[in-house]
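Step one of this worksheet: look at the structure below.
Every protein chain but one is kept in place in this view of the complex.
Entry: chain A
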Amino acid sequence: MLGMQLNDLVGGLPDGLAEALELVDGFDDALSHGFGRVGEQRAAAIAALAGAVAATPLGDRVAEAAAKVPAGSVSGEHLTALAAARSALLGAAHDALLTRLDESLGRTRSPSGPPATGDSSVPGNLLVGCRSWLYELAITGWRGVGHDLAAAGDQAIEAVLAEPGARRLAVLLDGLAAELRDSSPVSTMERLPLRRWADLWTRATLLAEPGWPGSGEGAETVSGRLLPLGADVHEHGTAVQVQVHAVLEPAGGGTSRLVRVSVAAGKVDTITGPAVWGLFQAYPVLLATLAKHLAAEIDGMPLLPGGDLVWQEEKATAAELTDPFATARVLLAGAVAGETPPLDRHPARVAEPVLVEGYKAAKAGGGVTLTLDGATLPFATGRLPGCGPLTPELLAASTACVGLLRWDAGGWLLQPLAVQATVKKKPVAAHNGDWALGTTDPKAAKALAKTGDPVGVLRERAGRLLRK
């Protein structure tokens, strides 16, 4: 990413974004007070939200829902319609941000064709249980949530966790429930994470509708050489996902593709830091590409329309050494990206790989910021995974970064996947996935040795106590 491109990107917000987010804020405020007793002012905010989607296919249903809001007589279906309206606005915000990013970078996307159809066939009664908890939360409002309501979804969540086709909904609800439990009674909180909780509630409400396509719909089969750029790690108390961004050079030539490989596991809160890699031992080839900086040859793996490569370990073999910085330098600019699936569009889902180099970095106001050709960009220091070697100190000493452009709370951020830095006058490179096959840092190794093997201990306990 050149200084000129960065200046272009951070130079101003897309038209209409601020207005759209203001409408979202209105909804989020109403959700915090509850749809059971909405005042006049909040009802007006919901009416404004309905007005914004009036010309879309959602228009009628959202208008009908908004009309029920002042009397506090919204049904579950009405709440789903309002969730859809909020989601549509944030989808438009996502599109505007990504268009601006693509124009700044000169990135192209392959159109994904019509949305996938089909039915993941998650049993309807499981979804009903989840929806009724979500509706109750919305009627009550965050400010009225106490221990009982926070835990009221537990049974539904447990049931949906056991259903492989509903994993997205399950990990989302589980994460939300843990936050509500930890925050109860919410009325005692000084400030509420309004945007965040409304995001989680909205997505869960939509995912709990029946008729979502199964995750494999619309896939093509691809083969070729996979060159990793770096690993993005997502984690809450009971789930962890590693998402590897990579360039795929198709077998037989053709345009390179920008792809993501995901692998996710259930876990518990005490499995954290470098220990999470132990959950992915069934994927030695994928882990080796990260830890040893290897390319992989893949043969006949499904690639989803959004650019997600559905990893199948038996169809991959580790190949030659490769430097993610070289991959980014040589191949990133020409690679074609995927289009975000319609229902996933949201600013928080923007995570576009870029290479930024030749900048100056410095600690600033509790964070770390880089400056390049007069443009400044903060690092997403809240996204440095505990399972890898990157630290704020290393970022402050860095001069090159392979990272993901993110957008949050009104601005762009750079989430590092790997950095090159100068430490004690020596050049060093560090990547999020460096410890995928075991930590290479003496300090982290010592800490890990002290805690033993948490995955092994709990598996032993599970083996002895669960199957009795």
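Everything below uses one rule, namely that contacts are C-beta pairs under 8 Å (C-beta built on N, C-alpha and C of every residue); 3 or more make two chains touch, one makes a residue touch a chain; residues count from 1.
We take it that contacts and distances are computed from a predicted model.
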item: Absent chain [UniProt protein name; select from "Acyl-CoA dehydrogenase", "ABC transporter permease", "(2Fe-2S)-binding protein" or "SWIM-type domain-containing protein"]; value: "SWIM-type domain-containing protein"
item: Of A:48, A:67 or A:194, the residue in touch with the unshown chain; value: A:194
item: Identified contact with the non-displayed chain, of A:36, A:144 or A:266; value: A:266
item: Which of A:312, A:422 or A:440 contacts the chain that the document leaves out; value: A:312
item: Selected from A:12, A:253 or A:365 as touching the chain missing from the view; value: A:365
item: Sole contact to the chain not displayed, among A:58, A:233, A:332 or A:418; value: A:233
item: Hidden partner chain, residues of chain A it touches; value: 21, 25, 147, 158, 161, 164, 167-168, 171-172, 175, 178-179, 181-183, 191-196, 199-200, 203, 207, 215-216, 233-241, 243, 260-273, 275, 279-280, 282-283, 304, 306, 308, 310-312, 341, 344, 346-349, 351, 365-367, 378, 380-387, 390-392, 408-411, 447, 450-452, 454-455, 457-459, 461-462, 464-466
